[in-house]
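Handing you a structure now.
Missing here is one protein chain; the remaining ones are kept as they sit in the complex.
So that you can tell them apart, the chains are marked A, B and C in the order they are listed, and the count of residues begins at 1 in each.
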Amino acid sequence: MFNISLFVAEIEEQLKLWRREFHKFPEASWTEYRTACEVVKNLETMGYEVLWGPSVVSAEARMGLPPQEILEQSWQRALKQGADPKIINTMQGGFTGVLGLFKTCRPGPTVALRFELDALEIAESDAESHYPFREKFSSLNPGIMHACGHDGHLAIGLGVAKILIKLKEHLAGTIKLIFQPAEEGVRGAQSMVEAGVLDDVDYFISGHIGLGVNNIGEIVCGSEGFLDTSKYDVEYIGSSAHAGHNPENGKNALLAAATAIINLHAISRHGQGSSRVNVGTLNSGNGRNLIPSWAKYTLETRGETEEINKYMVEKAKRIIQGAAEMYDVSFNIRKMGSAHGAVSNDQLISLVAKTLDDISDVKKVHLKKQFTASEDVTNMMRLVQDKGGLATYLLFGSEITGGHHQGNFDFDEKVLPIATRVLLETILRIVRLPERGE
Amino acid sequence: MFNISLFVAEIEEQLKLWRREFHKFPEASWTEYRTACEVVKNLETMGYEVLWGPSVVSAEARMGLPPQEILEQSWQRALKQGADPKIINTMQGGFTGVLGLFKTCRPGPTVALRFELDALEIAESDAESHYPFREKFSSLNPGIMHACGHDGHLAIGLGVAKILIKLKEHLAGTIKLIFQPAEEGVRGAQSMVEAGVLDDVDYFISGHIGLGVNNIGEIVCGSEGFLDTSKYDVEYIGSSAHAGHNPENGKNALLAAATAIINLHAISRHGQGSSRVNVGTLNSGNGRNLIPSWAKYTLETRGETEEINKYMVEKAKRIIQGAAEMYDVSFNIRKMGSAHGAVSNDQLISLVAKTLDDISDVKKVHLKKQFTASEDVTNMMRLVQDKGGLATYLLFGSEITGGHHQGNFDFDEKVLPIATRVLLETILRIVRLPERGE
Amino acid sequence: MFNISLFVAEIEEQLKLWRREFHKFPEASWTEYRTACEVVKNLETMGYEVLWGPSVVSAEARMGLPPQEILEQSWQRALKQGADPKIINTMQGGFTGVLGLFKTCRPGPTVALRFELDALEIAESDAESHYPFREKFSSLNPGIMHACGHDGHLAIGLGVAKILIKLKEHLAGTIKLIFQPAEEGVRGAQSMVEAGVLDDVDYFISGHIGLGVNNIGEIVCGSEGFLDTSKYDVEYIGSSAHAGHNPENGKNALLAAATAIINLHAISRHGQGSSRVNVGTLNSGNGRNLIPSWAKYTLETRGETEEINKYMVEKAKRIIQGAAEMYDVSFNIRKMGSAHGAVSNDQLISLVAKTLDDISDVKKVHLKKQFTASEDVTNMMRLVQDKGGLATYLLFGSEITGGHHQGNFDFDEKVLPIATRVLLETILRIVRLPERGE
Partner (left out) sequence: MFNISLFVAEIEEQLKLWRREFHKFPEASWTEYRTACEVVKNLETMGYEVLWGPSVVSAEARMGLPPQEILEQSWQRALKQGADPKIINTMQGGFTGVLGLFKTCRPGPTVALRFELDALEIAESDAESHYPFREKFSSLNPGIMHACGHDGHLAIGLGVAKILIKLKEHLAGTIKLIFQPAEEGVRGAQSMVEAGVLDDVDYFISGHIGLGVNNIGEIVCGSEGFLDTSKYDVEYIGSSAHAGHNPENGKNALLAAATAIINLHAISRHGQGSSRVNVGTLNSGNGRNLIPSWAKYTLETRGETEEINKYMVEKAKRIIQGAAEMYDVSFNIRKMGSAHGAVSNDQLISLVAKTLDDISDVKKVHLKKQFTASEDVTNMMRLVQDKGGLATYLLFGSEITGGHHQGNFDFDEKVLPIATRVLLETILRIVRLPERGE
């Protein structure tokens, strides 16, 4: 017999330290060299078999990779910030996924957990009211910040890893701890799916801190209503001319983009369900007195179903092209991310719910919640489900300061031990050997 | 010897009567059956050789013809309003041009004058303050009105005709009095040009009442700055769908049109000179709760030069097409009118100016004025000039009530005898035989 | 004992005749003088107490009334087409609602049925393939057509009326047959609600032919997912100017409207549920060469909830106003219609479903369907429910040719006796006296 509650209590301080260390060194999508290196080192120390780099990240399936220059600069920065060159060597060029493998060598199911490595390109608040700043663990990388809680997820992942392997005598089957790059922008999951990491998984569990579940001890056992989504970068290339002297010679890329943007938002609602469209950023032009010769913008579409998102994408492409033709500018559209809808399996939801009954820190349980956003974890969930396995996505309640993706985002660190315990107890329900004498 | 001043004084009342009669029976472009018939009858009575119908109007060169149904209804209305079926028979289907020919049979130059037959699709004011209404000669044809002064031009034309033929003993050369259909929308002149009516003309004179020259007795001898212009009707055809139930199935012709319209106005200014663009009317859709399946609009472009107008047309066509592609609707563009720039010949301007010196009613003379609008008289002027002749376009000053193309438009009838005399005296300078004994 | 099936069989031909007669004389919303008169005459002949005009239509609550001139012309047309002046006198000015009242004078519940009087401003097809045309009962009123099945509903209503009153010995309670004007555009229901017609109703039933239920014998017992909706007419008033001469003096109402329209469609989707927006028609401008001084368009918004529709309306008003300010034009917004969401009561759905079990012509039964459109019947349903009564909205399956609101719309007349029987049997379940001896 053992007591998970006590094990977790023992590492409570460690969870907080991990979280804060990750928070101090945030790395944007596909450049999580230092973060991944820390994960590798920790898992190896604990006794996991650890794989990383191209063996667990399919090169072709990576979407929305930053330019080579950024990949290289970030790699150099990781070195300066203490990453082990022997480890991150094989990650170079954006192969930052990590797989921690623990085979009990007793027959049993394969259980996978998934955590995210990446931070956001958001400047962290330096207000005294911002907890990470006050406690001196705010971002050391200007313009980058863990503003969505992935630093917490990483701590939880290492916490689960640390305790689980101690219990190896009591377990059957195989545990896979997946640390995924580039969740932001739904860019990275597919690359680990296509590398085959999920192919043999029977039970898949992931989860998120916060997201509208606001109380410590409040847990959601499953999710549905993930929006199918596509991400594109669009570029218009026209030609410049002096705006006073010969404006008629210009081909105005900004007017093409402005026309496209308004009309993209005017794509008709779909009678069969929800849709979304957003142009989140636009940059254009070289100077006030020049016809703008270029414009770049970032687009995303979403749909309640795959069909609705396809409808949005098809309409969007028409508009992008038509606007280009209106202004005689050329264009290119680059796919930067993609995720599908998914629904947690009721069977696994029930199993989680039953587990929660026995955890006293859990105060309130919801079976399911509508996600109404997108997460590329769905690409993993769908693969597992397509192969006959079960998948679910949990939410771990925590008061959130400042809102997700804001410079003053923060969560309550009390969620770390609770989430760690929830995941551990759930896994144990699946892979624990029957106690002798039971 | 004879005194033009006295001749004109004798017909002053007649000029007014003609004007008012034409004003009562306004007919829109290409449907001026009754008007043309009156002109034919008057000219024949005076002794002119008169041609009309397809012999002076090239079928293929007619632009912006109304639908067959309108042509037919208007023809029937003309009959009811007293047109002679024998005369208007050959005008059927929109062949409403008239040519009055007077050959002196003495060698000499050919002088052509041009007047316009058509009225506008504007509802005439029935305010007491509106002179034609108060004097009971306002339009009997609802929604149609002589709101640009062509009724006055017609009276002047007949006045010139009446006096000129009386002077036949004193004249050499040939006089051509051209009564043109469909000046509004610059649609009709080209059809008489291509019928060859202008081919042998040495001197071409036309003119307009008002247009910013506001005083009785003020005359402009020549014009420049006519804008090169093109007129198009554009139609978008999409498909309808219920706006609540399945809006995604519609192809929204109105959104395509709205996008096109704004972007048409955003066509870049041209560094080499003035340009214009206007969408004057738009109609679209069958019902509030249906995705609009059709939209029609009327477009015109202008340019200070032919090259600039070509630039505008080329850009406009791109925008029209690109907007159609954005919304997956089909479209068609129909050319409805066209006129070029033209400049009055200085030599003829001088001749007019010299003539005016001797007319006491003329109080103020300007050699030239910038027209800054379009008139298809320019198609006639250019042909004459291209063949080595001289051409000018005069303005006859008059206070204008209500503005051109407004429902309460009116001019001062005192302009009629002055304009008649100016034209007569100018023609005489060209074709008068030297007095015996002089 | 009596057999509804036989009663209905007896009037089957009559149902068809009624339907075709109504189809021949379609009248648009608020001008259903002849139609209402026929209903009044029939109900009176059958023995109903009949009310119409201002006593059952609240003057102030009428939305989207046509101009006085149209109301008057339509009234004159109704007279010419056989309406009884004594009856339609009190309907003048758009008071076309009718209430047929049948009090059994035995204590019991009040049951209300509702039918619609109005047709659509759609030109009927004259293709040989169009059944009403081939059978010579197509619209005699050009540009107006029963293109949504209300002619069928009227026939069903009279059929129910005719049989029900024969059964008076077997019934308790009160029957109210409501014939509503101006359902199209959700304009009329509220006026009968506010006249108090529904105040004492315990059971409210209405229904529709077709709407996606395609088979004869297929019946839907209740509806939900009606969209909350608002209808507005918007007008922009700028000022005109000549597009060549002085375009800078114009205030372009069409550009304001075009800008508004595109941006209205670009109002952000709502995270809490479905929304809709449509600009169904736009008309603008007086001539190709004039800056358009006016523009009018018809707008509607919808929302899955009242809150979402309010959000749409609020955003729309901002955009309408902002676009006006951009072009320095004035504007007005006129509310033309409004309907809320509603949900059929499960209890009444069950009662209908149970009834259907005993009707052999009914082949397939659905308990509920998502409406995903708007219907002002919801204003009636909500009032009844707010006062403690039950309400439902049925769908009567029929193959539909050409689609609702299309010029070649048609339904299968076999639906008429089935729908009549379904309504009758349902009412009998509620108000039938227990058979003696039962």
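Rule of thumb we're sticking to: contacts are C-beta pairs under 8 Å (C-beta built on N, C-alpha and C of every residue); 3 or more make two chains touch, one makes a residue touch a chain.
Here the structure is a predicted model, which is why all the values come from computation and not from measurement.
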Option from C:94, C:181 or C:247 whose C-beta touches the chain left out: C:247
Full-complex contact with the absent chain, from B:58, B:229, B:252 or B:268: B:268
Omitted-chain contact residue, chosen from C:36, C:257, C:277 or C:291: C:291
Of C:268, C:332 or C:347, the residue in touch with the unshown chain: C:268
Where the missing chain touches chain B, by residue: 262-263, 265-266, 268-269, 271, 273-277, 372
Contacts of chain A with the absent chain, listed as residue ranges: 120-122, 185, 227, 229, 231, 242-245, 247, 254-255, 257-259, 261-262, 265, 276, 278-292, 295, 298-300, 302, 336, 372-374, 404-406
Footprint left on chain C by the chain that the document does not show: 244-250, 252, 255, 259, 263, 266, 268-272, 291, 311, 318-319, 321-328
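Here is the rule we use: only the chains that are shown with their structure count from here on.
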Chain occupying the middle, per Cα centroid: C
Chain copies touching (chain A, chain B) - same or different residues, decided at half shared: same
Geometric centre distance via CA averages, chain C-chain A, whole Å: 50
Gap in Å, rounded to a whole number, between the CA centres of chain B and chain A: 69
Shared interface positions of chain B, touching two or more other chains: 244-245, 247, 255, 259, 291
